[in-house]
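The complex appears here without one of its protein chains, the remainder shown in place.
For clarity, chains are labelled A, B, C and D in written order, and residue numbers in each chain start from 1.
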Amino acid sequence: MRSIINYLKDIFWGVMSLLKGLKVTASYFWRPGAIVTEKYPENRKYLVMFERCKGELIMPHNDKNEHNCISCGICQMSCPNGSIEVIPKTIDTEDGKKKRILDKHIYRLGQCTFCGLCVKNCPTHALAFSTKFEHAVFNKALLIKVLNKPGSQLKKGVEQ
Amino acid sequence: MDKIPLAEFIKSLDSDLEIKEGKQFTEVTVPPSKLHSLASQLRENDETLFDFLDCITGVDYGHDLGVIYHLYSTKFRHTVVLRTRTADREHPQFDSVSDIWEAANLHEREAFDLLGIKFASHPDLRRLFLNSSWGFPLRKDYVDNDIITW
Amino acid sequence: MPFDIYDFTSFTKWIDTSLENAMSPFWTTVTEMAIAGVLFILFYAVVGLFLVYAERKVCAFVQNRLGPNRLGPYGIFQTIADLIKLLFKELIPIKNADRFLFNLAPYIVIIVNFMVLGAIPYAKGLHAIDFNIGIFYIIAVSSMSVIGVLLAGWSSNNKYSLIGAMRSGAQIVSYELSVGLSLITMVIFAGSMQLSVIVEAQRTGWFIFKGHIPAFIAFVIYIIAGTAETNRGPFDLAEAESELTAGYHTEYSGIKFAFFYLAEFINMFIVASIAATIFLGGWMPFHIGTWEGFNRIMDFVPPFIWYLGKTFFVIWVIMLFKWTFPRLRIDQLLTLEWKYLLPINLVNVLIMAFIVLMGWHF
Amino acid sequence: MNNEWLIIFFLIGAIFVGVVLILSGIIAPRSINPQKFEPYECGIPTEGGTWLQFNVGYYMFAILFLVFDVETVLVFPWAVVMKEVGMAAFIEIVIFFFILGLGLLYAWKKHALIWE
Partner (left out) sequence: MEEKAKDIITDEQQEYIINIGPQHPSTHGVMRLVVSLKGEFVLNVEPHIGYIHRGIEKMCESLTYPQIIHLTDRMDYLSAHINNEAVCLAVEKALEVDIPDRVKVIRTLMSELTRIQSHELFWASYGMDLGGQTCYFYGLRDREMVLDIFEETTGGRMIVSYNCPGGVMYDLHPNFRKRVKEFIKHFRKVLPEYDDILTNNVIFHGRTVGIGPLPLKEAIAYGITGPSGRASGFSCDVRKHEPYSAYDRVKFNEVLFTEGDSYHRYLARVEEMRESMDIIEQLIDNIPEGPYAVKMKPVIKLPEGEYYQRVETARGELGVFIISDGNKLPYRVKFRTPNFANLSVLNHLVKGFKIADLIAIFGSLDFVIPDIDR
């Protein structure tokens, strides 16, 4: 007798548990408001990324085409993967001294792991992360970027 | 069990052992020949009861190869570090502790794979990650021939 | 009766007579068969494409997603695009496979589909074959699709497929019984195995309401066993994705895979339409007692729509099963059948017989 | 409508599959690569044969199924005439199902209903 009651109980609880599960899924089916899909390519125009999002490394330039990089090479040293290469050049300043300025700041996006050590360690805040996250390219060579814009200058007042 | 009695207790098991109080744990240096017997004593003894093998680390000390065992007791919540080393770089061999702790099986295979340290009477000593023609990459004299440069 | 306004009998009769006037009886039959064949292929394709789309949308909504939404409004052309893609895919012959059986398997599953589809009453007069042993025939033929699955798995020369095939064998030996017994319950009630008679008997009320508790139990068992027979939902052991990657159709590529995919959906449609026909009154409209105004409004909905509505409701339920429950293990599958469904079914048949005998039904 | 209509459904099924297969065979591309014809086993060549003797484990179920399926076939005609014959038919089927149920119970208690 006991076993028959248990048997019926099993059936009852089994069916109840299944119905509970069905209740959840069916309720979601009738609630289109719960849909969380991001309509990604369409929402590009009004897509707002979080301000700290580590999309890719950039070197902010102001409107006079000036950057903060003094080509000290700390970012290059602190990068764990060797994705940064700072190529300095020496120029003669107006008062006749030799001065080391940035020639090329090469950034290999394909090697970057977005650890943020370069941005954190930069003494002059010359580097930052942009929120651009669409990195797909057809040619690997395009992943090697030069961060300083052509003809850019060191911002006045940034100490060497 | 406190730290001091633990060291003393291990000393009482074998007075030849070199025992020192490290910053964190009691550290015992064992000659390879005594390793297995000491490990099984530590495991079985009611005073120590190191029933949990935390970690086995193979180390290349330059000229010596060594293995470091972190043992932990789930009852007394204390840890002991066993160290052993050998100068034989060609055929470094220690006794396997995988019969004392089953967990040692994979850890020892890993040490064999990456450092070439053999463990006698290990049930299944094969390369774990790498294929058999590979060198032993965690050795300090390992030279990688296929470094890919960008 | 007011709801016979949509009667296809006169329409088919008219075609028949006008054809007979034009040609000899033999050619009349051939032409009729050709027309029916084309219509059924069209129906098959449309239902298949729609069900694939519906499945995607149902599962997407259940999972808080949008589902296909790129091709056409709400992505309705997605399945057509998929079909075209599958047509353009390479058919890969597998090394050492049993070539004959490998190619035979998709034929079997599709032919079985067609043979069952022909025996289903879609509306009054829209009924290709009306056997007096209709239920018997449907049970017999529809269970053959599992043989296609078995052959596909066996012939593929693939270990996953073989295990999948063996599992489908287990499914044959279990859920056949439950389907049969739950339909027997309703045969007792209707006193006939002819589908058109059964539908006609539900003019005064659907069997699921007339037969109340035992009919409802039979309905639930039928849905469970039918889901199992179609290799779907929590019973998709033969293609158990997480263990056997794709099970019996691992090695099928391109359009051959599409056949199995399509057959699975049409099988689901068949199960649902049998459930709709036998339990939910087929193409009969929904009536409430003697409430004439309501009944009259219901009558104006065409019977084909009623039939489709009921069928798609059952399909929706079966789809929810798939997207809610975890998969059963092989021994759970057999336990469910032999220890739960079969005894309940046997008792249910007796209860139903007793109720019919006593006239306790509505 | 006659029963020879079955043939037409058999035929349209076969024609449907055949035509689509031929169509696909014409328009689908073909490329030869020996690796592609290997059976899929997660990208690793298979070890050992595929068609080995395989322990399917539902032998007892298959026998039981045979028994019960034959019984079901017997019950169908009964179900059709149940209403007309009345009480006698009901009593008969109770006895029939009782014996059948005993058989199932026997198998159950003998642990034949356990997957092995």
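The working rule: a contact is a pair of C-beta atoms (placed from the backbone, for glycine too) under 8 Å apart; a residue touches a chain by one contact, two chains touch by 3 or more.
Because the structure is a prediction, the values reported are computed rather than measured.
Trainee: Identify the visible chains that the left-out chain touches across the whole complex.
Mentor: If we consider the entire complex, the absent chain touches A, B, C, D.
Trainee: In the full complex, which of B:Thr74, B:Ser132 or B:Asn145 touches the chain missing from this view?
Mentor: Checking each option in B:Thr74, B:Ser132 or B:Asn145, the one touching the absent chain turns out to be B:Thr74.
Trainee: Which positions on chain C touch the chain that was left off?
Mentor: Given the touch definition above, chain C has residues 59, 62-65, 159-160, 163, 166, 234, 236-237, 240-243, 245, 323-332 touching the missing chain.
Trainee: Counting contacts across the full complex, list the positions on chain B that touch the omitted chain.
Mentor: Where chain B meets the chain not shown: residues 22-25, 27, 51-55, 57, 59-60, 68, 70, 74, 77, 79, 81, 101-103, 105-107, 110, 114, 128-130, 137-138.
Trainee: When the complex is taken as a whole, what residues of chain D touch the one chain not shown?
Mentor: The list for chain D reads 41-44, 46-49, 52-57.
Criterion: only the chains that are shown with their structure count from here on.
Trainee: Which of the two pairs, C-D or A-C, is linked by more C-beta contacts?
Mentor: Between C-D and A-C, the larger count of C-beta pairs in contact belongs to C-D.
Trainee: State, to the nearest whole Å, the distance from the C-alpha centre of chain C to the C-alpha centre of chain D.
Mentor: Computed from C-alpha means, the inter-chain centre distance equals 15 Å.
Trainee: Can you check how far apart chain B and chain C are, centre to centre, with Cα atoms defining each centre and the answer in Å?
Mentor: 64
Trainee: Hey, what residues on chain C touch two or more of the other chains?
Mentor: Not one residue of chain C touches more than one other chain, so the list is empty.
Trainee: Which residues of chain B are in contact with two or more other chains?
Mentor: Correct list: empty.
Trainee: Taking the complex as given, what residues does chain D use to touch chain C?
Mentor: Its residues touching chain C are 1, 3, 5-6, 8-18, 20-21, 23-25, 27-31, 36-42, 46, 50-51, 54, 56-58, 61-62, 64-65, 68-69, 72, 75-76, 79-84, 86-87, 89-90, 93-94, 97, 100-101, 104, 108, 113-115.
Trainee: Report the residues of chain C in contact with chain D in the complex, numbered from low to high.
Mentor: So the residues of chain C touching chain D come out as 33, 36-37, 40-41, 44, 86-97, 106-107, 110-115, 117-118, 127-131, 135-136, 156-160, 162, 166, 169-170, 172-174, 176-177, 180-181, 184, 187-188, 191-193, 245, 250-251, 254-256, 259, 330-331, 334-335, 338-339, 342-343, 346, 349-350, 353-354, 356-357.
Trainee: Inside the complex, what are the residues of chain C that reach chain A?
Mentor: 58, 61-66, 320-321, 323-325, 340, 344
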